[in-house]
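A single protein chain has been removed from this complex, and every other one stays in its place.
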Amino acid sequence: MNAPASPLLELRGCTIRFGGLTAVSGLDLAVGERELLGLIGPNGAGKTTVFNLITGVYRPAAGNIRFAGSSLAGLRPCQIASLGIARTFQNIRLFPSMTVFDNVRVAFHLHLLSGIAHALWRGRTFRAEEESIESRVMEMLEIFRLGRHRGAAAHSLPYGDQRRLEIVRALATRPRLLLLDEPAAGMNPSEKSELMRLIRFVQERYRIAVLLVEHDMHVVRGVCQRLVVLDYGVKLAEGVPEDVLRHPKVVAAYLGEQNTPRRAPAAPAES
Amino acid sequence: MTEFLQQLLNGLSLGAVYALIALGYTMVYGVLRFINFAHSDVFMVGAFAGYYLNRWMPSDSMAGGLAILAGSMAFCALLGVVIERLAYRPLRRRSRLNVLITAIGVSLLLEYTGQFLFGAAPKPFPQLFPVRTFQFAGGLIVSTNQLAVLVLTPLLLAALHFIVLKTRFGTAMRAISFHPVAATLVGINLDRVISFTFALGSALAAAGGILYSLNYQSIDPLMGVLPGLKAFVAAVVGGIGNIPGAALGGLLLGIIETFVNGSRWSTATDAIAFALLILILLFRPAGLLGKLEVEKV
Partner (left out) sequence: MMPGRRFLLLLGAVAAGSVLSLQSHRINPYFLDVAVTVAINVILAVSLNLINGYTGQFSLGHAGFMAIGAYIAASTTMFWAPGLLPAASSPGFIGMAVFPAALLAGGLAAGLAGILVGAPSLRLKGDYLAIVTLGFGEIIRVIFRNLESVGGALGLNGIPACTNLFWTISMAALTIYAVTSMVHSTYGRGFTAVQDDEIAAEAIGINTTRYKITAFVVGAFFAGIAGGLYGHFKLSIDPRGFDFMKSIEIALMVILGGMGNTVGVIIAAILLTLLPELLRPVAEYRMMLYSFLLILLMLTCPQGLFQPRFFRRLLSPFLRGSAAPAEDPPRPA
């Protein structure tokens, strides 16, 4: 299985350096429509940097990124989000002082018809829109079993719920591509299998593409249709999970060069 | 030419005072990452300490003046430690804004207590050192008070430099400003180093207060507000948290201000510092010698 012919997201020759360190070097990456692509690699391989490049937090020193046919060069993160790329963060970034409900509600912002003037006048259109947003937020919270926490402050949720809420918030922007940054980190096995179900469900129900950065190989295998392996900012391998995880370079990258064993990395880099 | 030299000299002696105050801001910022608003009032207290010490043991000899300077520095060092202990330490884990507001509160408390104890009216500041003025060829005038500033400030800066770079406390201070958690992990006593930093910064502010008053000859409880703000600006201009930067920023600001004050835009003098601050922060937010911290995503 190879890179899609007409991808939704396409990185070409992307490079970024921090001081003397080349974090990502000449990376080509493509995500197809409704594809579930995994981006894996040892710690410090540059996976999160790739996310930051795609979402405009960093600007590539070289190369370009195209999404749905248009270039993302020079766009601000909020503009990129408005084109249909949503993400979660490795170290959860909810809006801690806001309620669970408001965390999701504010993400409807992008598709809002009423602005300041409507909020000030509070006429019928405004109230109708607020009501429809409210019901859509509640619907999403119920689907992801967060409904009963709706009035709680986001920072007071248990860890797993916070991760889930971050995914709901990202989905509320109605993305075409969802970037998940280590969603399984810190989860126990039962939470992990629930997360796998969740990711597959999201991809099917909202008909979106998902780019997943994850260390847990069980989750990666269970979810991803295709894998890209990154090490020291360079792409090592690409293909279906079974092949990629047996690829000698990949095994070497995970377990070290000297004693390359035959077996695939079962669950490397348990951090 | 003489005019220029005279202005430069005046600018240097004003700048030296700014530098002394700025060092306190920058050192506290370095270890605690907050603006100690009350620092400008420690400067004021330093001047008043000098005033009252002189009333108890009037001095017009060199040694007497230095003794009063040392006494005032010691008093303010203590004051700085007490302020940190009572007002800032309980808030160390709180948001920086809370600490900032507390600092404003401490600043107001010192000012109003000063007005209550010393009265709001300005007091004439005594001559601590024997007064003499030297007139050079071409008309350049240097007073002993200016000389005191120009000699004592470099000495104090050198002492600070030695403490920060060569002593254990200095090393600990630098370690904390790099990484407070790692510093405590290697066994540095955070509380003691922070107290020490406050003592050091406050002592320098007291020295600044006395040297400033020697040249302006009038002190009042609100005298610290404007020089304090400007010294803070000097610290930011030099790169906050950076000790040579604070000295550089102070001198620069003092010189620029003096020249503007001598020009036809003299009424805008007080705005110069802020205009400089805004320009620096917009074009070189880390300051002249500072390094920028970037948030990790």
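In this document, chain identifiers A and B correspond to the written order of the chains, with residue numbering beginning at 1 in each.
Heads up, the rule we're going with is that contacts are C-beta pairs under 8 Å (C-beta built on N, C-alpha and C of every residue); 3 or more make two chains touch, one makes a residue touch a chain.
Remember, it's a predicted structure, so these values are computed and weren't measured experimentally.
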#### Entry: Touching residue (missing chain; options A:44, A:77 or A:239)
A:77
### Message
One chain is left out of this view; which of B:97, B:137 or B:185 touches it in the full complex?
### Response
B:97
### From A:21, A:73, A:119 or A:240, residue that would touch the chain that is not displayed
A:119
## Note on the structure
Where chain A meets the chain that is not shown, the residues are 55-57, 76-78, 81-82, 86-87, 89, 93-99, 101-102, 105-110, 112, 114-116, 118-124, 126-127, 129-131, 133-134, 138, 148-153, 155-158, 169-170, 172-173
### Where the unshown chain meets chain B, residue by residue
34-35, 87, 90-91, 94-98, 100-102, 104-106, 108-109, 111-113, 115-116, 229, 232-233, 236, 267-268, 270-271, 273-275, 277-278, 281-282, 285, 295, 297
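Note that in this section only the chains that are shown with their structure count from here on.
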### Message
Distance between chain A and chain B based on Cα centroids, please, to the nearest Å.
### Response
49
